[in-house]
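Take a look at the structure below.
The complex appears here without one of its protein chains, the remainder shown in place.
Each chain carries a letter (A, B and C) given by its place in the written order, and its residues are counted from 1.
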Amino acid sequence: MSTTTTVPVRTATPIPPKREIASTREDFPILKRMIHGSPIVYLDSAATTQKPEAVINALVDYYHQTNANVHRGLYALAAQATDKYEGARAKVAKFIGAAETEEIVFTRNTTESINLVAQSWGSRNLKSGDEILVSEMEHHSNLVPWFLLAKRTGAVVRHIPILDDGTLDLSKWNERFTNRARLVALTHVSNVLGTINPIAEIAERVHKHGALLLVDGAQGVPHMPVNVATLGADFVAFSAHKMLGPTGVGVLWGRRELLESMDPFLGGGDMIRTVSMTDATWNDSPWKFEAGTPNIADVIGFGAAIDYLESIGMNEVRRHEIELTEYALEKMHAVDELEIHGPADSLVRAGVISFNHSDIHPHDLSTYLDRKGVAIRAGHHCAQPLMERLGQNATARASFYIYNNREDIDTLIDALQSAGRFFGRR
Amino acid sequence: MSTTTTVPVRTATPIPPKREIASTREDFPILKRMIHGSPIVYLDSAATTQKPEAVINALVDYYHQTNANVHRGLYALAAQATDKYEGARAKVAKFIGAAETEEIVFTRNTTESINLVAQSWGSRNLKSGDEILVSEMEHHSNLVPWFLLAKRTGAVVRHIPILDDGTLDLSKWNERFTNRARLVALTHVSNVLGTINPIAEIAERVHKHGALLLVDGAQGVPHMPVNVATLGADFVAFSAHKMLGPTGVGVLWGRRELLESMDPFLGGGDMIRTVSMTDATWNDSPWKFEAGTPNIADVIGFGAAIDYLESIGMNEVRRHEIELTEYALEKMHAVDELEIHGPADSLVRAGVISFNHSDIHPHDLSTYLDRKGVAIRAGHHCAQPLMERLGQNATARASFYIYNNREDIDTLIDALQSAGRFFGRR
Amino acid sequence: MDDGRNDIELDALYRDTVLDHFRSPRGHKTLDRIDLTRDGYNPVCGDRITMSVKLSDNAVEDVAVNCKGCVISVASASMLAELLPGKSREEALRLADAFKRMMHGHPPPPGLDIGDLDALDGVKNFPVRVKCALLAWMTLIDALEEAEKKGDAPDRSTTTE
Partner (left out) sequence: MDDGRNDIELDALYRDTVLDHFRSPRGHKTLDRIDLTRDGYNPVCGDRITMSVKLSDNAVEDVAVNCKGCVISVASASMLAELLPGKSREEALRLADAFKRMMHGHPPPPGLDIGDLDALDGVKNFPVRVKCALLAWMTLIDALEEAEKKGDAPDRSTTTE
């Protein structure tokens, strides 16, 4: 507990020392947990990642030292909380190469970021008959907001199908992208197939016709270097909880002129400039889109997550995932009963592997694996249309992050083989 | 780190021992902080409250032991996270006397809860010319959502003025509440004046005409026993961060049949039942309104805040605030230069005291007090129309919670007097 | 060779009787008359069931079920198909109720013939799998209640969530 004599404009966070990826495991307290008597093997990072002690400590420190509401208070705590909150915004901006800090809007999650665009941009810019193009591999969060928008405006949602190898069928582009298309909403990386979509190439097609491109970055930004200055998108949405950060924080990045031209999203405190008994005027973006008390502590915790990722380097994060994915694909291909979905080449896919076992339903597999300490996901992964396309009611999915290693994959393979014997017994 | 052998359906949280209110201070680590060389005197709990160690520990424990995404995973961690998350919902329901756990919707904050009603109930139920009645003492968060709704639907926002003593001018009721009124949106407690509005009486008037009553409970639920079964409201909105909980969690309570009849709010994962390439069907409420990964950790932390408040008892919380408010009002009335806004009777007001100093602008006062360690708020308190009514550009505001005591108020009074000398010097 | 069986609770979940029902599910048939039919869906996992019932007087004369899903949901549907024929409406509902209670840890009432269902007793230790076990039974309950309401119910499918 220290005496404060001046209120610094920007709290200088000590840059953590460079981390070797092989040594990151020890930074994650939960990985020491035992599950049903076995050490945990967490293979569901596509759903949410675990958190390093540095992020948890940032939350504790905030509540121990700085907690106050932001933007309005004149006292020391409030000024410090505001600096830390806005400082985290600057970190996010720098992390994704945004031209300006003001292009970062904090939301609850990717889902809310996409809904924000659907409401604030969509309601103003779409007319009946206008078209929104999505893909067959989208997460529900990048489908349902557009369905709701379509219902409100009379716009139409069309989609790009996928090929059997799990990549977009761009041969259908000209047929599906008509001159009524106003927005393309596409995932950077499929949370089921692992497919990395060619965003730059698509951005060019989209912009040639004056439409906009929203990228669902939920599985992209956490796993590889993403620079919005070169990506080609007009909006990018992602979630802190999928990249070591706390739950409850999402990001919408948008080009400044777009954000400025958009209607507000939710109304209330902090997003206004003036309010009378009949009307209101709006604050500048991004604050125009952040109504009410924000999730201050978790935004600051997210800043610590970004520091942590930068201490490793996103190139290294990606390299590690390619290596693990290659190793896992090779091992899994050797198990006859497994059908693996998505692209074969680990250079165009992320560390997400969905699969089906010829004899074991994904649910039974997941229950069995859990008893060995191995956490995988089973189900539709919030991608029911894609399940339909794959002809599956459900798939099993293993997904990796920086704290996973080859031993995790060995344990997975052992458990898959043991499951085969367990369910195959007569 | 313990071995898990079974996944309990509901994690039993140990009930904390009964706390004496006088001993709560030591549970709040931040209160040991020094500000500019003086011990902190935190008098801005109406903006956000400080957090007891029990709440901070609940966050740490969650990230150390249980972190996983909820509702979909079959493995142990996911099941435990889901149980804790849904367990917190049950705690909130019980805390406010909701008939069913399913009547609790988790949002980001009070502001989002109100916007949810404005969008999901309002867009469906309001026609051009219909009326929404608010009051002159509302927070922007209970005004702007209705202005936005009015713009979308052609509905009209009218308001009940206030009297000079800071209470509602109910003599204007019949004039302002016409037969086009569909909804009354009213704060339980004014965040500026401290006025406690007679919700039960108003509910009766509202329901007699078949309209609905939304109560902004941001300053009510944290400070006194509130039971929705007897309150008379149809919706109540409040924020965790104003009642010892983490930032990033709000609550909307609504009567089940209302929630069920409402349109969804945001679209995405978790709020759907089925999704095709063209359409979707909705999950049951409350999940219908919770799109995407929720703020899992903070909802669980909020559960710990409720346990903590219940260990004191809300009657005791209210009693303590009445006592402090009486003490403060008496002391402040003795300072000639102070004009105190709001009702004089501490039984119809909460622990929020707004005031102006005849010679010192609230900003200067706040800066001066901060140098003595005293954190008060200065400004419009997100209630610009009320400032207009009070004829002030800004007021100073001191607000109390369980960790405040008489010494805090003595320090405030000393600092106010010293400020008078400082700014009055020639 | 290790057959993966070294975990008592897991063994109790996947008893041989359960696996047997999964591998050769009863009730895959075509009824000569269908009086009730209903679909069930577990949106969390995607499991689907279709159920047809032939009634005579107030009793279930025969049942056809087709369940696509995990071991637990398929086995439970198969046991239902085996148990139900000949039961009165009330007996069927009593059975469904007893099974629901079993899944939440309460033993079935003494004297009630629950057939192979006791082999699913181990599911109660896996709360996330209880929905799988209940899918067929919730679908049955809805089908029977719908019949009671004489077909004017618009909702023709059951979901467990």
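What we mean here is this: a residue touches a chain if its C-beta (ideal position, glycine included) is under 8 Å from a C-beta of that chain, and two chains touch if they have at least 3 such contacts.
All of these numbers come straight from a predicted model, not from anything done at the bench.
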Chains on display which the left-out chain touches in the complete complex: A, B
Among A:36, A:72 or A:357, residue touching the chain not depicted: A:72
Hidden partner chain, touching residue among A:69, A:197, A:283 or A:418: A:283
Residue numbers in subunit A that touch the chain omitted from display: 5-7, 9, 71-74, 78-79, 82-83, 272-274, 283-284
For subunit B, residues in touch with the removed chain: 36, 361-364, 367-368, 371, 378-380, 384, 387, 392-394, 418-423, 425
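Heads up, the rule we're going with is that only the chains that are shown with their structure count from here on.
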Centroid distance [mean C-alpha coordinates] between subunit C and subunit B, Å: 46
Separation of subunit A from subunit B, taking each centre as the mean of its C-alpha atoms, in whole Å: 30
Per-residue multi-chain contacts in subunit C, two or more chains: 9, 43-44, 126, 129
Shared interface positions of subunit B, touching two or more other chains: 5, 72-74, 78, 272, 274
